[in-house]
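All protein chains but one are shown in place.
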Amino acid sequence: MDTAPKAASPAGGPHAPSRKAMRLAIAGSGLLLVIAFAAFYWATSLASRRKAAEAGDAVAVTVTDSACEPMDLTVPAGRTTFAITNRSNRAMEWEILDGVMVVEERENIAPGITQTIAARLAAGTYDITCGLLSNPRGKLHVTPAQADAEPAAPALLAFIGPLAEYQVQLLTHAGDFATATSALAQAVQADDLERARALYGEARLSYARLAPAADLFADLDTRLDARADDFGGREQDPLFKGLHRVEYGLFAQNTTAGLRAPAEALAADAGELNQRMATLQLQPDRMVSGAARLMRRAAGLEAMGGAEKYAHSDLADIQAEADAVLGIATLLRPLAQKASPGLPARIDADGAALTALLAAHRDGTGFSSFETVAADQRAAIAAALTTLGDDMDTLGAALGLTTSGRSVQ
Amino acid sequence: MKRSVLMLATALSLSLGALQAQAAVSPLDLVAPIAQYKVYVTKELDAFVAATKDFTDAVKAGDLAKAKTLYASARAHYERIEPIAELFSDLDGAIDSRADDHAKKEKDPTFTGYHRIEYGLFVTNSTDGLAPFADKLMADVNDLQARVKGLTFPPEKVVGGAAALLEEVAATKISGEEDRYSHTDLMDFQANIDGAQEVYTLFKPLLAKDAKNEAFLKKVDANFASVDAILVKYKTADGFESYDKLSKKDRKALAGPVNTLAEDLSKMRGLLGLK
Partner (left out) sequence: MTSHPTSPHRTSSLDRRSLLKGFGALGGAAAGMLGTAAVARADDISSPVTTAPESNRTAERVDFYGVHQSGIVTPRPATGMVVAFDVLATTRPDLERLFRTLTERIAFLMQGGAPPKLDPKLPPADSGILGPVVVPDNLTVTVSVGASLFDERFGLAPKKPRHLNAMEQFPNDALDPDLCHGDLMLQFCSNTADTNIHALRDIVKNLPDLLLVRWKQEGSVPMIAARPGAKAESARNFLGFRDGSANPDSADAAVMERVVWVKGGEEPDWAANGSYQVVRIIRNFVERWDRTPLLEQEEIFGRKKASGAPFGGHTEQDVPNYAADPKGRQTRLDAHIRLANPRTSATQANLILRRPFNYSNGISKSGQLEMGLLFIAYQADLEQGFITVQKRLNGEPLEEYIKPIGGGYFFALPGVSGPSDFLGSALLAPGEPT
């Protein structure tokens, strides 16, 4: 699971240009970033230290060509790390099954390799797979936990409701985004600068609301949300498209001229995003890991001077993105409350703290330009975003979805 | 997908001595149909709010004929999504309770909602005194829309919704006691069936993944078709014939498929791995 906090890039590098831009920015930027990155490194190293500790207490299981060794395991309820060594002659996966349901699995363990897998298990008897489907299954007995033991992670079934609700929300925002961008394309077509600017804001906010999941479609995310800095020729680069290209025209060049093609391409991509959202099969861990990444990415960008270089509407974006992240936490709240009773309140408090920081810059129904936000205030906002990102990691860990995160007592 | 093939293999390879509902689907497969169901419910609720607005406006304007015409079709939206709507029991009582649910029946001040207004329109034959009920109904329906919007749909209520709607039909629609003043039961009947069919259709592809379910799906399809075929005979341009037009023979012919659907759809939760 990819939980190591990388500022702008999930595994697979769909944001390669962003990362490059980031490095450039780091070079030219000051102390703030050092602080921000110190936080990232702290979190990263904490996570890896945890992993090392887990591997030390891991329950070892060796899988041969014909069976598991041992075939019968007993562990206490709560969190257990298993170290699975593949001594068979082919790549295999190892699963813990509750009836026919997969509780945990580690895929693609190559021959000769040991992989760890952490699972939070409720008391009961489970099956474990042992290589080939034709091999006999082993038994995993989970004994009831002590009173003070960690609560078990919710079963996969428990995530169906929140996932479905989240998918509905994503569909709604993607629909709004498609509607706003196509209206924006029409406004550009009609040379209506004021209306186009207003619609840009609407489109931007809709995209911010689905941002925790936007990087599920890395190609589209790059097309829709790349910044000029990501391109060699910056604003003049012919590959520079998407929201920021339109923003550049509307707010820096103050004209709709030359925006017809980018605006139409934007609307088309938004339409495609909408369609892909409808067929999305979201995994529970992506709800929190996407949210955590988004918050840290936002923290990095704000520290660097903002994402909305021309419209300077960063504060509204941040609020919308934070709301989206808090919305995810709300969907998972009933599960989190059981798994880690103090956590929801802490996320609420951290969310409220961020909102309070932003509220200082409220201007009527919207926000002041990001240019008016002083450096120390930007740093405070970035720090609050980072905290919220960490909270989402903690949430993921509490729900047994990921393996890192701070513990909550 | 690798996962689903594996799950299928797992399900097949387990020899469970007892009769046990087996799931050939991953829990995550349920997410998309549940999300689609929420979209369906949201659309029906939007339509319900709009139809209730027109209906209550007509009541308040004293337009008796128009209010009578709008009554059944407005309610149909509610009847389609009842498994979700009735999760809010206070609103369900306020919007959809029948006189029997109240100590003083029609005279009870707590008797409100569609059936209270139905009583006024079709028995008292007047809109007099109905305006406060119309205002309250509109407020309750708006409240329902807001609450459903914020609701994470419980998977077992969604999948179980198909069966719940058929239970509703079996218990109150076959007898014609739901809309006892307006006799528009057939509209409700069809709406319940539509709502059940929507749920069933959304989850059918998952059930169809398991070859063992083939006969089950065929049977359910056939019974839905039987019910629809009878109901269609009573369709009119703007709704349905009055319930008393339903022949005794057709009423009996409906009972078999309805009860069988209730039996069969009650297995859907278990077949999909929900309890």
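Chains here go by letter, A and B, matching the order in which they are written, and residues are numbered from 1 within each.
As a convention for this text, contacts are C-beta pairs under 8 Å (C-beta built on N, C-alpha and C of every residue); 3 or more make two chains touch, one makes a residue touch a chain.
Only a predicted model underlies this, so the values are computations on that prediction, with no experimental measurement involved.
J.: With the full complex in mind, choose from B:Glu79, B:Glu167 or B:Asp210 the residue touching the hidden chain.
T.: In the full complex, the listed residue that touches the missing chain is B:Glu167.
J.: From the list B:Asp101, B:Asp135 or B:Glu214, pick the residue that touches the absent chain.
T.: B:Asp101
J.: Across the whole complex, list the residues on chain B that are touched by the chain not included here.
T.: 21, 89, 93, 98, 100-103, 163, 167, 170-177, 255, 259, 262-263, 266, 269-270, 275
Just so we're on the same page, only the chains that are shown with their structure count from here on.
J.: So how far apart, in whole Å, are chain A and chain B when each is placed at the average of its C-alpha atoms?
T.: 38
J.: Can you check the complex and tell me which residues of chain B touch chain A?
T.: So the residues of chain B touching chain A come out as 3, 6-7, 9-11, 13-14, 22-24, 26-28, 30-32, 34-35, 38-39, 42, 151-155, 273-274.
J.: Within the complex, which stretch of chain A touches chain B?
T.: By the definition above, chain A touches chain B via 97, 99-102, 133, 155-157, 159-165, 167-168, 171, 279-284, 331.
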